[in-house]
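Removed from the display is one protein chain of the complex; every other protein chain stays in position.
Residue numbering begins at 1 within each chain, and the chains themselves are lettered A, B and C in the order written.
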Amino acid sequence: MEFKVLDKGFLRLVEFMGGDKAVVQAARVSHGKGLKGEEKDRNLIFYLMEHEHMTPFEHSVFKFHVKCPIFVARQWFRHRWGSFNEISGRYTKYPDEFYMPSKLRVQSKKDKQMSEFADVKEEKILLEKIKKIQEESFRVYKELLEKGIAREIARIVCPMSTYTQFYWTVNARSLMNFLKLRLDIHAQFEIREYAKCILKVFKKKMPWTYDAFKKLCISNKQNYPELD
Amino acid sequence: MEFKVLDKGFLRLVEFMGGDKAVVQAARVSHGKGLKGEEKDRNLIFYLMEHEHMTPFEHSVFKFHVKCPIFVARQWFRHRWGSFNEISGRYTKYPDEFYMPSKLRVQSKKDKQMSEFADVKEEKILLEKIKKIQEESFRVYKELLEKGIAREIARIVCPMSTYTQFYWTVNARSLMNFLKLRLDIHAQFEIREYAKCILKVFKKKMPWTYDAFKKLCISNKQNYPELD
Amino acid sequence: MEFKVLDKGFLRLVEFMGGDKAVVQAARVSHGKGLKGEEKDRNLIFYLMEHEHMTPFEHSVFKFHVKCPIFVARQWFRHRWGSFNEISGRYTKYPDEFYMPSKLRVQSKKDKQMSEFADVKEEKILLEKIKKIQEESFRVYKELLEKGIAREIARIVCPMSTYTQFYWTVNARSLMNFLKLRLDIHAQFEIREYAKCILKVFKKKMPWTYDAFKKLCISNKQNYPELD
Partner (left out) sequence: MEFKVLDKGFLRLVEFMGGDKAVVQAARVSHGKGLKGEEKDRNLIFYLMEHEHMTPFEHSVFKFHVKCPIFVARQWFRHRWGSFNEISGRYTKYPDEFYMPSKLRVQSKKDKQMSEFADVKEEKILLEKIKKIQEESFRVYKELLEKGIAREIARIVCPMSTYTQFYWTVNARSLMNFLKLRLDIHAQFEIREYAKCILKVFKKKMPWTYDAFKKLCISNKQNYPELD
């Protein structure tokens, strides 16, 4: 499963281990095979979620390959329970790819942290300025490299919108925590775009767990319009 | 892959994700497919291990089903970087299975922590006493249950040799740390028996990583006779 | 602060770092000193808790010295986010101290996992049997040691009620998670006795955080009678 995200990014499921039945098996570790038929197994998953017995969900593991802007990666890497391998700007030259929003957002009046889509005066001009300063930054970056300056120091002029790539391995419990925080409409638009794709992968690979998550972990549904 | 361990235990690989090539891919995240041919790929794994760049090994994940005595499980659960689901003595009645060593060991004279196989005077008699007290403990346990006493309180008389079962999901980096600590001849004989089986699984599933681990992570080889 | 717990155990606060004001400082990292007066600071803590912004609570750290039965320690050590150092039964001889419940509990009819205090027929006789089998187990343990058998193998006959000791260092976020799980009336009576003492320490050291936890983290108050 692969998704295009934002203007130049992607999210790709590389590998997956476990699934709904693996949750059931881990929870019923003492009973041999552990499966008791669809209805009982599904109910068990709802029971575990309702009572916050979360360890059985840790035995299902997703591995993603992600391409996203650095300011998004910075939010992502705050999630400590998982494994990351990112391209190194010390080792590799960044290609001149940066994120260009297609529309601008204004500061929210309701929430000191949030933004809102709105009609922005002179939006085209501002977008053009954003584009130009980013191109200019990359021009300087490349010039520094051409003059032999070390990658690790040349890159400091690159904007936070620069695209990076990483592998992320994460278990279903930590993934649900990611979704809870990053699918919320209070999260930044750009990381939400990735969270929406992760949600689709999660739903496809662990449909019962997805249903239980939706029903029992999310109390304020109005903040999660993607949870149908 | 399944192994009998000790007198009544086992270790079984339930699921596995990743492998040597996944290590290479994670380390070369920036280069598309990431594989460059056997020799280069193998060399990269040795390079990573030598320079202690350990994160690429986190993207390979093992899931085991284990049956072992509680005193072994207690050592196992000290390894925080991994996921455990164990049968609950509050929820389930322990079957009367306890570990009976086939031979006894004496306190080591060289090391305050270790034991040594040696000729033990009256070994047969002592083994018989061990067996008898364990049987007797289980008899009391079962009697308490029959009288309606709660499982969670009845079990307190069960010996630490009582067998338990659990699922363990662990990435290759944490697994290598487990092996380093528990395969060492200074580790207790009983958990070493499990570590030896884990080593076989590890070697089979990640042969290059196994070779690099053996060569570069273990400085005092004399403590690891199983590393051929 | 030190508390006697159960018949022979204790819980002792050894050291503490942080506090309510440290939560505020961490949350307001960008604003110099970070404190804005009692009311605003207190409100910030409630805001953080309500919106599940939990990282500021990680900068306050408790260190406890605990003496408890092994079956309690086994539940405790499942909490991976914290640091433990326990006495080693390989290195040290266990003193013959085991937990003796003062009353017995029967299996709950409502919940497959729980127990209930109730009038138990022949309680005195059963308690006597528990005591006797434990004494007998310790007698065998000591005899094995006297015959030179290694501590690590002799101890396998000790009951799960054997007392152990450990140091536990844990931040306030992880501590609240411990309280949520182990102060709940569904937790086992014995570990709840320890959780009650931890609650007192927590309330004393972080009164605002305690209030916010009580109000905003615990939805089903009826399961937490100790939260006044």
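Here are a few things to note about the model shown:
The working rule: contacts are C-beta pairs under 8 Å (C-beta built on N, C-alpha and C of every residue); 3 or more make two chains touch, one makes a residue touch a chain.
Because the structure is a prediction, the values reported are computed rather than measured.
For the options A:Lys4, A:Lys40 or A:Arg74, the residue in contact with the chain missing from this view is A:Arg74. When the full complex is taken into account, the listed residue touching the unshown chain is A:Val120, out of A:Leu35, A:Met54 or A:Val120. Counting over the whole complex, chain A has residues 69-71, 74, 77-78, 80-81, 84, 88-91, 99, 101, 104-108, 112-116, 120-122, 126, 129-130, 133-134, 136-137, 140, 143-144, 147-153, 155-162, 188-189 touching the chain that is not drawn.
Touch with the hidden chain on the side of chain C covers residues 14-18, 22, 25-27, 29-30, 55-56, 58-59, 61, 63, 65, 83-88, 92, 165-167, 169, 171.
Just so it is clear, only the chains that are shown with their structure count from here on.
The chain with its Cα centre farthest from the Cα centre of chain B is A. Superposition angle, chain A onto chain B, using Cα atoms only: 180 degrees, a multiple of 5 between 0 and 180.
For this pair, chain B with chain C, the centres built from the Cα atoms lie 27 Å apart. Centroids built from CA atoms put chain B at 34 Å from chain A. In chain B, the residues touching two or more other chains are 84, 88.
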